[in-house]
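Okay, handing you the structure first.
Missing here is one protein chain; the remaining ones are kept as they sit in the complex.
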Amino acid sequence: MAEKIKITNETRAKVLMDALPYIQNYYNKTVVVKYGGNAMTNEELKNAVMSDIVLLSLIGVRVVLVHGGGPEINDMLKKLDIESKFINGLRYTTKETMEVVQMVLCGKVNKELVSHLREHKGRAIGLCGLDGNMIVAEKIKGDVDLGFAGEIVDVNTEIITDSLDNGYIPVIATVGAGVDGESYNINADTAAAAIAAKLGAEKLILMTDIAGLLEDKDDPETLIPTVNVSDVPSLKMHGIISGGMIPKIDCCVESVRRGVGRTAIIDGRVPHSILIELLSNEGIGTQFV
Amino acid sequence: MAEKIKITNETRAKVLMDALPYIQNYYNKTVVVKYGGNAMTNEELKNAVMSDIVLLSLIGVRVVLVHGGGPEINDMLKKLDIESKFINGLRYTTKETMEVVQMVLCGKVNKELVSHLREHKGRAIGLCGLDGNMIVAEKIKGDVDLGFAGEIVDVNTEIITDSLDNGYIPVIATVGAGVDGESYNINADTAAAAIAAKLGAEKLILMTDIAGLLEDKDDPETLIPTVNVSDVPSLKMHGIISGGMIPKIDCCVESVRRGVGRTAIIDGRVPHSILIELLSNEGIGTQFV
Amino acid sequence: MAEKIKITNETRAKVLMDALPYIQNYYNKTVVVKYGGNAMTNEELKNAVMSDIVLLSLIGVRVVLVHGGGPEINDMLKKLDIESKFINGLRYTTKETMEVVQMVLCGKVNKELVSHLREHKGRAIGLCGLDGNMIVAEKIKGDVDLGFAGEIVDVNTEIITDSLDNGYIPVIATVGAGVDGESYNINADTAAAAIAAKLGAEKLILMTDIAGLLEDKDDPETLIPTVNVSDVPSLKMHGIISGGMIPKIDCCVESVRRGVGRTAIIDGRVPHSILIELLSNEGIGTQFV
Amino acid sequence: MAEKIKITNETRAKVLMDALPYIQNYYNKTVVVKYGGNAMTNEELKNAVMSDIVLLSLIGVRVVLVHGGGPEINDMLKKLDIESKFINGLRYTTKETMEVVQMVLCGKVNKELVSHLREHKGRAIGLCGLDGNMIVAEKIKGDVDLGFAGEIVDVNTEIITDSLDNGYIPVIATVGAGVDGESYNINADTAAAAIAAKLGAEKLILMTDIAGLLEDKDDPETLIPTVNVSDVPSLKMHGIISGGMIPKIDCCVESVRRGVGRTAIIDGRVPHSILIELLSNEGIGTQFV
Amino acid sequence: MAEKIKITNETRAKVLMDALPYIQNYYNKTVVVKYGGNAMTNEELKNAVMSDIVLLSLIGVRVVLVHGGGPEINDMLKKLDIESKFINGLRYTTKETMEVVQMVLCGKVNKELVSHLREHKGRAIGLCGLDGNMIVAEKIKGDVDLGFAGEIVDVNTEIITDSLDNGYIPVIATVGAGVDGESYNINADTAAAAIAAKLGAEKLILMTDIAGLLEDKDDPETLIPTVNVSDVPSLKMHGIISGGMIPKIDCCVESVRRGVGRTAIIDGRVPHSILIELLSNEGIGTQFV
Partner (left out) sequence: MAEKIKITNETRAKVLMDALPYIQNYYNKTVVVKYGGNAMTNEELKNAVMSDIVLLSLIGVRVVLVHGGGPEINDMLKKLDIESKFINGLRYTTKETMEVVQMVLCGKVNKELVSHLREHKGRAIGLCGLDGNMIVAEKIKGDVDLGFAGEIVDVNTEIITDSLDNGYIPVIATVGAGVDGESYNINADTAAAAIAAKLGAEKLILMTDIAGLLEDKDDPETLIPTVNVSDVPSLKMHGIISGGMIPKIDCCVESVRRGVGRTAIIDGRVPHSILIELLSNEGIGTQFV
């Protein structure tokens, strides 16, 4: 964000006033943010997200930050010369890979986020699905054995609500606690949706690298601001929801179905997109209701 | 405030971000606002103050609103044909006048403010110094008998902190509970300062109809942003503090001396001056430290 | 009360002992007292009511005092030369009248009661239906427009129970918070009944200027001590309940129907009638069950 | 008490009103009553004491009832043919005697009092100095070995305050928990004084079979209503305090010295003497300040 | 227990580790122990029980100790020359006998247990069914009048849970509070079962002087470790449950039916049988499920 913008007191006051009804709306409500994509790799964007999260927690929103860390995991696997095995085109998570996943997610990405929040004077606590037996997982069932890629059996939210009640911002790496005692790699979008559903969150925000759902995927002017979950099948059929969007939007639909107030896919490439989404009329991206 | 200002998302985000350190600073702290002057008679300004107060209470500031009501009292005295008695140039508060003061302050001004805050979705409670024996007062001692004009003996803040703890914005009319059982008329600036001191407030804000303390009272460009209370005597000697400013500034000095973090005289004629004072770098008016 | 009565220790002990089962019965229960009539205008009676309320609150009864203030309002309207408008024989509350009602009820009558309770060492808090959005009201619906005469839409008892839990005696002026943002004049009997019902009170006491319900209205010896609410229609038919008694008794019936344990109409002209009603076998007035 | 007294409503109200300042004075304060003498053996007096205690606990007094039980112990010793051994004129408490003392005090007297309070709808809990290690004791030191007659080393009031906080009336038999693991017989007056001192009680009341301290012990008209503890030595010297009164009055002096607000010796032969002492102007008996 | 056993650190660690799953299982759960038989008369066994109870309470088990006291009652009745009356072969509890029962149970047995627990550094509180109106009882109904032998009408567990919450071990003598104001003698097994049921206890343990339920009552090797309550009628028919066992086992069946997790009859003649039953795989005695 250009630091040069000259803002009058009048504008300052107006912006804060415009935010008032949104602040009232989210007061003491839970918002789960799935953090990922460009917003996680670009330093300026990362800083903006961190300050957004700290601001939200201060104005009374119970923010939970869930993150993945694909690029960092890939870097480390490469440095360690660990090759990725594929079975029928699907990635197989070996024990060795899983150890790297856990180490990078919980030790590098997670704690760096805690550290960044601290820089912005946020009081954060870095957790993963193992802590307090939070994300109970098991091997993905199916024809193909995908190793330590897991699916969620249950979410124990007590450690999250304890942290929120004690005034911490929980930052969650989505390593699951296998019922067999092993650690499992859990998709972060899915985990965020499951956590939001179990917490009865007011809102789930998935940060992506697209502008939202577009009628014409090449024309950002065709953004669809709101989608009713019952229209999703039709949107899939017409190819408007396609490719990598499908699992993300399935997460949105699933979380809305399981009681999350609203779910939004927002453009993580826009600085402060979380604040804009939550505290302004325009919003940013596509909301599922 | 002109509703036409077109504000970009970028600006919105920047304003909110600029506010962040101030929000952190006042989080869970007590701020006492003495409300009066133009900001109380002009509808637009009044609305701005109300929304400021509601916003502050939402972002975690424990706001206490103390008010006077001179013009409304004078109107009512006039309507009731009650003449003001003066002794040696000082106004004498008769029993009859005091009854009107109490009725107007507690029944009209105070409850209207509660009503206005309610319109902005604030949860307010209208109190006066009689409730919970809050402002203990006695007859002003001195050569001249001023009737039911009182001075403060003690402040019982329990009813204020109970209200804040239960999530209400206390709105306080400064009628004092005399140790003799009578009601006394208490100067609202003095009461605000005494309440702020007893609450150990982080900040006391006195809303006035001037820009602040000016080196040259005719040139608003000569605003003195910060004054050390130890410099006040010298400023009085040089006539920079003079006339009606003297008692207000004495309140500021006294409250700082009794432990209030900072005290400011702000320009109530500027919309949202409270927000600007608390949540921006520039501030507005003169601060005493 | 004649101070000369010589009372032996034996009598003192017996009176206190006689009160014991009643004290046990009302311990930690809520009693709503609608205060009005002679008991409010006569100084000796007023003092007796104040000390009764303080005593009850000390022995563990959660007392809520609801009051009107007709005579004081009329006095002030007269002083201000505001004429009462009538439409089809019903009083029309203009905006101007409503402002006087609010000012007198909340600023004069309400705070004077707080002050009187303070004299008897009671810890009172003066509230009105605007505080904490307590009495939600709307314009009375019907063929005739009665201006700002309101009826109750809902009662938010939180501010009352917060006050009781914090050890205050809530004193309530029945100005309602209109869903349209306006203040409405609410009948105090109706408001007391609605508050008692929503609080699940053990007892509602309406103070009146009659001995109770009389078989023969000219013979106080024919007092009916207890009435079953199912007998009210028949009593109306036989003219035993008639005139100004009708709305009061409708309040009683309504509150019993909505869960208030017992409701009584008592003779406010008898000193300490509240104490006698609550703490002795005889009671005073007529009770509805 | 004669049930025939005809009491008017006016008198009832006056008695309750007269009690108001005393109720305010003892509200939420601790009063320790040492129960004994005729008031414990005469059924009518016992009933009066029980109802006094229940009433006091209802009106917010934290009452602690401490009792002895000499006559019942003597009866049982006699029935069991256990002779009392004396050494140099002092009673020696053998192990066998001590077992009877404990059994009668804790099993008979104490639980019967609990049962009586229950009849008056009091919620009582019967404790002794062994429970929660309440009264820590050791053998009385001195030239003569008195067996299991103990003196107090410390009082652990936690079990008493827990009981009071949970809404029970603690009834305490003064058997002490010896630091050597044995039970010790503790003088009930001394124990009551020590308990009152450790609780920081507002008042200690010792029930006796005399009218109080008399100038002329044969003339009840010469009752001394208040004694300053500093005058006690002189009163002893003049023989006004003598004989069996000496240890009781030493208890009073000691408890006042250790911080109990006021201590009184009252005439347990007068029905409801506790109520009269606490809730009326006259009091009954002699108070030490 | 022979103090000479030489135990290695390895064994110590293994024993503690073996206990771990049982400690986890009973953590914060309620266990009611009916104490009686040899374990109560033999000093070594009694010491073992006391230390077991203290240990259990320390490791987080909410232990409630219920006791009888037949032998001590008989001793005292004999010493006092009170003969036992029998009607149709059943013991008749006269008023005189009942007074002895209460005195011995509540004053002697109960307080001695408190004293023993204190020696083992346990924080105990001695209660009976009269305290806090805990065991509400009435005369046993039936053809034969058994005097003050009572049956349970209701159990008010508040005083028990208050004691547990405050960190005390409740020790309970089973004297019942008659709805008629009298004390009643209550069978301790029945009382323990009723208390366990009302508390929703995890386990009820009845200490007896037999090894448990034996296929062949003369061969301890034929112990039946677990019995399903539905098999009890058949076991009675085959004479495996017979004689004095019948009422005890009826208690077990009844408590399991009313929600107690498990009930066990254990051999009180084995030192530390409670610990062995609760904290080891073998258990001891017969468990009903």
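Here the chain labels run A, B, C, D and E in written order, and each chain numbers its own residues starting at 1.
We adopt the following convention: contacts are C-beta pairs under 8 Å (C-beta built on N, C-alpha and C of every residue); 3 or more make two chains touch, one makes a residue touch a chain.
Predicted model, so just to flag it, every value in this text is computed and none were measured.
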Inset, instruction - Please provide the labels of all shown chains that the missing chain touches. - result: A, E
Legend entry - From A:Ser183, A:Thr208 or A:Thr286, residue that would touch the chain that is not displayed: A:Ser183
Inset, instruction - Return the single residue from A:Thr41, A:Ser84 or A:Ser115 that touches the missing chain. - result: A:Ser115
Inset, instruction - Check the options E:Glu10, E:Glu43 or E:Asp143 and report the residue that touches the missing chain. - result: E:Glu10
Inset, instruction - Would you write out the residues of chain A that touch the absent chain, in ascending order? - result: 79-80, 99, 102-108, 110-111, 114-115, 118-119, 123-128, 130-133, 159, 162, 166, 168, 175, 177, 181, 183
Legend entry - For chain E, residues in touch with the removed chain: 1-2, 5, 7, 9-21, 23-24, 27, 48, 51, 54-55, 58-60, 120-121, 270-272, 275-276, 279-280, 282, 284
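We take it that only the chains that are shown with their structure count from here on.
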Inset, instruction - Hop across touching chains from chain A and tell me the fewest hops that reach chain D. - result: 3
Inset, instruction - Would you mind naming the chains that touch chain C and likewise touch chain D? - result: none
Inset, instruction - Kindly list the shared contact partners of chain B and chain C, in label order. - result: none
Inset, instruction - Please flag the chain sitting at the greatest distance from chain A, going by CA centroids. - result: D
Legend entry - Most distant chain from chain B by Cα centroid: E
Inset, instruction - Take the average of all CA coordinates in chain A, do the same for chain E, and state the distance between these two points in whole angstrom. - result: 56
Inset, instruction - Report the inter-chain centroid distance for chain B and chain E in whole angstrom, where each centroid is the mean of the CA atoms. - result: 69
Legend entry - Multi-partner residues of chain D (each touching 2 or more other chains): none
Inset, instruction - May I ask you to sort the chain touch graph into line, ring, star, complete or other? - result: line
Inset, instruction - Give the pairs of chains that touch; include all such pairs. - result: A-B, B-C, C-D, D-E
